[in-house]
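Showing just some of the chains, left in place.
Just so it is clear, A and B label the chains in written order, and each chain counts residues from 1 on its own.
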Amino acid sequence: MKITVINPNSTVSMTQKIESVAKAVASPDTIIFATNPDDSPASIEGYYDEALSLVPMLKLIEAHPESDAFVIACFDDTGLDAARCITDKPVIGIGEAAYHMATLVANKFSVITTLERSVPALEHNLQRYGLASRCVKVRSSNVAVLELENPASSAQQRIRVEIDQAISIDRAEAIVLGCAGMADLADTLSSDYGVPVLDGVRCAVALAESLVRVGLKTSKTIGYSTPITIKV
Amino acid sequence: MKITVINPNSTVSMTQKIESVAKAVASPDTIIFATNPDDSPASIEGYYDEALSLVPMLKLIEAHPESDAFVIACFDDTGLDAARCITDKPVIGIGEAAYHMATLVANKFSVITTLERSVPALEHNLQRYGLASRCVKVRSSNVAVLELENPASSAQQRIRVEIDQAISIDRAEAIVLGCAGMADLADTLSSDYGVPVLDGVRCAVALAESLVRVGLKTSKTIGYSTPITIKV
């Protein structure tokens, strides 16, 4: 089985981190191929960057018809619906993956994301997916995505402040890390806090494998119908 | 006051129809400028076409900083959130405009849109805007957008079938026409059916004028913050 993991932004170090995390969770017989566009924003912070990343991301879906499944490795699930229109292979967003899995190990969860400008888009997704009632709060850590690539930044410290509050104030039973760039932090944080801390990359890779194993493909009858002309 | 009305698809005849309807409703002192990208799909039928139209539409927002307000004249409100990030001038989608106005003249409304593949995106918007509880049903007329440009097609007849059902079965008190290409039908249909039949182009132009007159600009504090770098 081959899973193509697309980082919709153009920061290669982030793609490498994502690939490493994805490979660690994949089954031995699963090939993980991680990639990113070179013409999308360096990071996706809110609605505008998301818009700019859409077509570059879709081109990478188109470019890998040999894949058995796709993971979109940006926490706002950039272009997820459009991607499902151009392939019948499973396409999983890391945001939705983490939300769904969190509901399987906790009654309620909170999300810790990056800059506050990204919060409304995540709230919209939670509402659409139906899982808003399971999320206590989407918290901004005031960390820019690319700060996560800089080990010298105080990013992790600010994330920990929000986890503390999610546990003590929100009474969240699980924490969802709201950025692909936080993927390497999940294990340490889970261990330190004693509650499940979910990283969407791992969740999405595992879910994509599951869908392939179950033999599920995207429905092509209404909303995800194949476009009359593929134009990318 | 100048309002730039952007048809996000590249069909010029549709832009002309939109312009004509927009001018008819605008105040005498309002300049309506209607335009469309030349590198977007000829019509927007569902998630995929919407994705392809986003950046071309945003470029037209960028190209007209002299405008006092913008109208996005596609019923799925293509790129509305991203557009609000790159200007503080009011940006109104024709979908949201029609939904909001329908709630001011009716307890419940139904929407008649084009192909069924567009229905889920409209339902998502209604949910996000908060107005899903006011909409009985989003009905597909099984009319492709460009059929509306062909007077010889049976498009209007199929739309009428759905309006009949929206009134008799949904018990809708008002009808929202779910495509910019239906803008010229609203008056006749209102008159024929004796209930308000709303066209989003008119509603959006009037709302855009209202926001300018009230002096309202898009909030720049959280979700619609100006991007750190404008990259279109």
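FYI, a contact is a pair of C-beta atoms (placed from the backbone, for glycine too) under 8 Å apart; a residue touches a chain by one contact, two chains touch by 3 or more.
Note that the structure is predicted; figures quoted are calculated from it, not measured.
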Given 2 placed copies of the single sequence, give me the total number of copies for the whole complex. 6
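Definition applied: only the chains that are shown with their structure count from here on.
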Once the Cα atoms of chain A and chain B are superposed, what angle does the rotation have, between 0 and 180 degrees and to the nearest 5? 180
Whole-Å distance, chain A centre to chain B centre, using C-alpha means? 30
Write out the stretch or stretches of chain B touching chain A in their complex. 41, 45-52, 54-55, 58, 79, 81-82, 84-86, 116-117, 119-121, 124, 127-128, 222-225, 227-229, 231-232
